[in-house]
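For reference, the structure I am asking about is given below.
A single protein chain has been removed from this complex, and every other one stays in its place.
Up next is chain A:
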Amino acid sequence: MTTATAIVPGLTMERRSTFWLRFSRNRSGVIAAAYLVLLTAVAFGAPLIAPYDPLEQTLAAINQQPSAAHWLGTDDIGRDILSRMMYGARVSLIAGVASVGLSLLIALPLGLVSGYVKGPLDTVIMRFADAVQTLPALVLALTISAVLGPGLRNATIALAVVFLPTFLRLIRGQVLAVREETYIEASRSIGTPTFDIIRHRVLHNIASPLIVQAAVTMGFALLAEAALSFLGLGVQPPSPSWGRMLSSSYTYVYTAGWQIFIPGVAIALTVLALNVLADALRDSLGREIRTS
């Protein structure tokens, strides 16, 4: 493997350690990553740490302001908002990770083939991407998830479709750039099968921009899932989700206006963290080729 590591930038141990070194120096990136780790822990540890059952109604205590018993107050039917926020975080995270993951799963083979093999298949795939992009993201996601039927799974599928063109274009563009590199040509000339070249060489070199884009897209997925839930298409009640909580707090905007700030801050903060993380990753990844 020594020859391989020497030829292919990106397989060396050095790369990994320089990445961590750079990333750890980026203070806002570290804070964002820490926040996201904490949020994930809270979301999935919710059954253990949530102070109340998120579905438990206490009609004697509705729309209460934050107190020692209910840190973030209670909603319109007396459910503990903090507990609902914790469980709701799951929905946001799952929707974000699953829609981006699904989209990548489809875009990766298509984009690689499109960029590496070119030809008519490439044209068809790219025209398809163009077509998807003529529809505003929210309209497309709303239409697909409504037609498939409301629910988290269908919302996730709809979002995955929305993100396809971005990933397809990015992967294809990267492949087009990488395939002309000398080391790919060298690999081809010694008879390495195309599939192996794509898997071992091309994939490694497009990983960095893809990771950055995935983080940005996850932020967008979070926003879009919240929008779908807000409109009533994501997770169905009584399951808590941040978008749904925002839309129900809207009903009580005259009596308990402060409630809109809790899910809103959580959504904005999480999206911000993902964007900051993406910036930090962009700055820490992929400069190895230039420095080595």
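The rule is short, and it goes like this: a contact is a pair of C-beta atoms (placed from the backbone, for glycine too) under 8 Å apart; a residue touches a chain by one contact, two chains touch by 3 or more; residues count from 1.
Note that in this section contacts and distances are computed from a predicted model.
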* Hidden subunit of the complex - UniProt protein name among "ABC di/oligopeptide transporter inner membrane subunit", "Anti-sigma-E factor ChrR", "Ribose transport system ATP-binding protein" or "Protein-arginine kinase activator protein McsA" -> "ABC di/oligopeptide transporter inner membrane subunit"
* **Contacting the left-out chain in the complete assembly, out of A:V175, A:L246 or A:L281** => A:L246
* Asked: Out of A:F44, A:F128 or A:Y183, which touches the unshown chain?
  -> A:F128
* **On chain A, residues whose C-beta touches the chain left out of the figure** => 127-128, 130-140, 142-144, 146-149, 219, 223, 226-227, 230-232, 243, 246-247, 249-250, 253-254, 257, 260-261, 263-264, 267-269, 271-272, 275-276
